[in-house]
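Before I ask anything, here is the structure I am working with.
Just one protein chain is left out here, and the rest sit where they should.
What follows is subunit A.
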Amino acid sequence: MLQSFLLRQYRRVYRFDNWMRRHFTFTGHLVIAFTIAAAVFGVNTKQSTTYQLFVFLLVLLVLSILNSSFNRLKVTLNRRLPRYGMVGEPLRYTVTLTNLTPRTYGRLALCEQLAEIQPSATQLLKFYQLHQSPWFKQVVNFRRWLRYLAYQRGGVIAETALPDFAQAPLQVQISFTPTRRGTITFTDSYLAKPDLLGLFRRLIVLKARQSCLILPKHYPIKPLTLAGKRKYQAGGVSLANSVGNSSEFMSLRDYQRGDPLNSIHWKSFAKHGKLIVKEYQDEYFVRRALLLDTFAGDAATEQFEAAVSVAASIAVNERQNEALLDLMFVGLQTYCFTAGRGVDQLPHLQEILAAVQPGEQDSFAQLRQAVLARIGLCSSLVCVLMHWDQVRQDFIKQLLSHDLPVAVFLLHDGSLGEQQCANKPEHFYLLDYRRLAEQLAAL
């Protein structure tokens, strides 16, 4: 009740603040400040004459606002976004503006906006992990509300000043730094045009809704030297991620009971009158599994983001032509995406990682089942974990018992030491999520 009341007030304050910031020029803000000061000092018209200034400035502001209602400027906007951006790296793109009127305009500014979704109380509680806190601590203050909004927005695009805007199309280079992974949506842009007096700005809406995928941040990391064996892959490389045999044809032979129907060579059957089946080349190669534990539990959001970054760093550094990489995690269901030579591009995994969300329930058992089902195909396994409890320790022990090389990257918040982690495999890396870059570089 209180929370929803507060959120309503936050929304109002934020909307008003934005309206003021966007609509008034700097001089407009100064005039407002002086109007208020003149009103305060001139409230008693018999004690000072600042009320005269108050009236003049107020009339100026009103005239300015009325002036801004007359507009003849018509503009079109075309935005060219790159396919991907990356968290923490400047995203540069171009906007082309075309003036459809014969006049030249000065002091215009382009306001690009990223979509904002006002958070609900439940979203805020989940984001700040306040479910377990006493009720009075569950009240989210305005600063935290803004922080959530900024996180969800994914970045801030500064207003861009335009040079004199004549009829020739104007190309504007804009850059901003995305602050979160996932899809960032560009909503309608505004062209701010100051009025006659230069106090109030009319915002001309330019409809151009677009989106851009922001990949997780990744860090340079040394390639892992896990001594895995090549494994037989039924179906070869091209169908390694699907059911069925390889398309690399080897020979024909007579049909034997149990051969699948889709391997029957029907042309030969027509010619010889007996069933003949096609035989394909058996494939042996290295196939590595990258397992991402999406159960965040009590861990901070930043810790989960760090885990995704570690997974992204490993995926980026994988040698594309030498092995296949299976990315496995649990979302609404268990997912397994394979990338590598002839199957899919490794950057596609980055796109998938950009959309991974933390799980609310500990679904590790589900993930474990999925991994064990494919254990015969895997040469080695890299696990990115955020907890080191008994279940996960048993799982790693089980993998090691299959003689499978396993590397574990355990993200923590600085509270864990090497000594506190029991049953460590040979390749065990403890990473403090706040010192990720340096720790990954020093591996």
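By our rule, a residue touches a chain if its C-beta (ideal position, glycine included) is under 8 Å from a C-beta of that chain, and two chains touch if they have at least 3 such contacts; residues count from 1.
As a convention for this text, contacts and distances are computed from a predicted model.
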item	value
Protein name (UniProt record) of the chain left out of view, among "C-type cytochrome", "Transglutaminase domain-containing protein", "Molybdopterin-binding domain of aldehyde dehydrogenase" or "Branched-chain amino acid ABC transporter permease"	"Transglutaminase domain-containing protein"
Among A:27, A:98, A:129 or A:301, the residue in touch with the chain that has been omitted	A:27
Touch with the omitted chain, as defined above, among A:6, A:81, A:197 or A:300	A:197
Which of A:125, A:146, A:208 or A:375 contacts the chain that the document leaves out	A:146
Missing-partner contacts on subunit A, residue numbers	18, 21-22, 24-30, 34, 37-38, 41-42, 44-60, 63, 67, 103-107, 109, 143, 146-147, 149-150, 155-159, 161, 164, 179, 192-199, 201, 222, 438, 441-442
